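Here the complex is missing a single protein chain, while all its other protein chains stay put.
First chain written, first letter: the chains are A and B, and each begins at residue 1.
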Amino acid sequence: MSLSAGGYGQNMLPVAATITGIDRLTDKDCVFSIRLSKGGILRFRASQFVILSLFGIGEAPISISSSPLDSEKSFELCIRVVGNLTRAVHRLSVGDKVGIRGPYGNGFPMERIEGRDVVIVAGGLGLAPLRSLIRHVIHERDRYGRVIVLIGAKRPQDILFKEDILLWEANPSIEVHLTVDVAVPPWDKHVGVITKLFRYVDVDSLNAVAAVVGPPIMYRFVVSEILNKGLFEGNIYLSLERRMRCGIGKCGHCQINGIYLCQDGPVLSYMEARKLKEAL
Amino acid sequence: MDRTIKYDGVEGFIARLMDNYDVIAPVPREDRFVFDLLTEPSGAVMEYGTTLLPPVKWIYRNNEPLLKFDLEDIEKTKAVIDVRQQVLLFVHPCDINAINIMDEVLAEEPADENYLAIRRATVIIGYECLTPCREDTLCYDKGCHYADRGYDVIFTDIGSGFYVRVETGRGKEIVGGDPSFRKAVYDDRIALMLRRDEGGLRFGRAVAGEMGKLSHLLKENYDDDIWDVKGERCLSCGACNIVCPTCYCFDTVDEIGSDMREGCRYRRWDGCQLEGFCKVASGENFRDSAAARIRHRVFKKEVYLKKRFGRSGCVGCGRCIDSCMAGISIIDIFNHIMEKRHA
Partner (left out) sequence: MRPKIGVFSFTSCEGCQLQVLNLEDELLHLIEQVEFVNFREMMSEKGENYEIAFVEGSITRESEEGDLERIRNKAGILVAFGACAHIGGINVLKNVCPKDMWLTATYGRRDLFSDTIPVKRIKDVVDVDYVLPGCPIDKEEFLRFVQALVLEIEPRLPDYPVCVECRSRGNICLVEQGRWCLGSVTRAGCDAICPTYRDNCTGCRGLTEDPNIKSLFNILLEKGFTREQIESKFGLFNGLEGISGPGSTED
């Protein structure tokens, strides 16, 4: 077979990037700081994702956990070991190279969040993309109203970004509430499902938005709590997960009814998601 | 300027095409037909029933290389497109319409550049159907028993030879300089008109009801029992996806040479009817019943693509019906849904 490299065909071509830092969060999650080679800059919005390549193993979509306002030089990916690719990434060291393409997806519509109260609900690994949003909001804190962050995890040791959470808890301009399904001493915060934290949510419902990311089972229950608080369906944003391969709206895996999540998502307003029977 | 060619001039024309192109033509396989690379000009068949795989699969190929990589040096990774100058010969109108759909869908930004590059290097010579090639077809319902664009030239049997309509500049180049063709005259055009009129009468509807309402009726019947009924029967074998001329879902696989130094990332055909299509690494399967998968296939063609591109993604070739060993037929599904309006 003759393989001819042309000037085209770049849509599925990753660029080289270097791991500049690795921070272990839990026994199965690490945060990788990534810098693109040749001074490349990844311009992205909160809750966009990249597709990470290890050649010979494959690719996987990974949401960006740093804020677009953090640094131009690098970005952060929180990666949980779930399959071959992620397991192999966890074996890499600082200085090793990976392939990156993207960013893909729409990200959170910051312009529609500005000036409003913000309720952020993160279940488990859902904090990975939401950390990007939280950091973004903190960066330009005066542009938003009340900011309330609800975080749920299985056990205390499963909570991601504990260092960030300590900073957020110490920050008087935002409210953070944590819960775990199963408490392990010395846990002294809430125990139970994340919906229990909604009693702390007191916002200007007509002028508030919510951002929700978590395991598939979580959405219905959390959305119902948010609706009970009086928020508009169009002001509730969910970031969904599906199998993704190409990132360019072609391979079909991430399709939810008529939309390609990689292009039209991963962030959907509840108003949109509600109309998609396969979404929730 | 249109041309004509005598029956006995065709083989010479094919021989000259083979000098400059890979010529992919319908050839017999047992009692059926496939598009295959011609080795002899006489190998091509003009009168053939729908091929097992559609010709578009020579543009959207299985195991298409996307990237070449070096395991030692990631910077050496490069995109590859395996382009060959090829002619798809004697393509039926349904399959030309399918290629038109693929062209539109895969050109939507961010485009599928591999497909587009190979498509640009592909000459399409059509062969007009004057009689239905099979029973289980809904090409007439879909208005795809004829094609008015998408080919470079198209042959129509007019009794004395073939009338050759020339659609593109590339088509003009191919037939213009070839000694087998002569310019079409008034009588040839009359013969073409008559033949096409006669031919049109031989086609009939397979689906009772207005096709224009299908999309709407499907949406109304999203939760109909038919999906469960068909789902129980479905083997989730993916045959309908693989043989469909407008199915383009794919997976990628990395393969490494036995020396463990270099490798290639390939595109491999995938199908939404397969059990693992929507399964993520953590084990969650976002479309885990055959019923939901069949519904997705039908909705993708008739609702989602229609909404996005203004036309149905099904050209009515009938291959999915033909290839289903469980006997699941979109004609049955469409008729069932069409009846629902009266329910």
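The rule is simple: a residue touches a chain if its C-beta (ideal position, glycine included) is under 8 Å from a C-beta of that chain, and two chains touch if they have at least 3 such contacts.
Everything numeric in this text was worked out from a predicted model, so none of it was measured.
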Selected from B:6, B:32, B:149 or B:183 as touching the chain missing from the view: B:32
Omitted-chain contact residue, chosen from B:38, B:184, B:239 or B:317: B:239
In chain A, positions touching the absent partner: 56-57, 83-84, 87-88, 91
Sites on chain B contacted by the missing partner chain, in the whole complex: 29-32, 34, 51-53, 62, 232-239, 242-243, 255-256, 258-260, 269, 271, 274-276, 279, 290, 322-323, 325-327
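Going forward, only the chains that are shown with their structure count from here on.
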Sites on chain B touched by chain A in the complex: 65-71, 74-75, 77-83, 106, 108, 110-114, 116-117, 222, 248-254, 256, 263-265, 270, 272, 277-282, 284, 286-287, 292, 296, 299-300, 303-304, 307-308
Contact footprint of chain B on chain A as seen in their complex: 1-6, 8-14, 16, 37, 55-60, 82-83, 85-86, 97-99, 216, 241-243, 245-246, 248-253, 255-258, 277-278
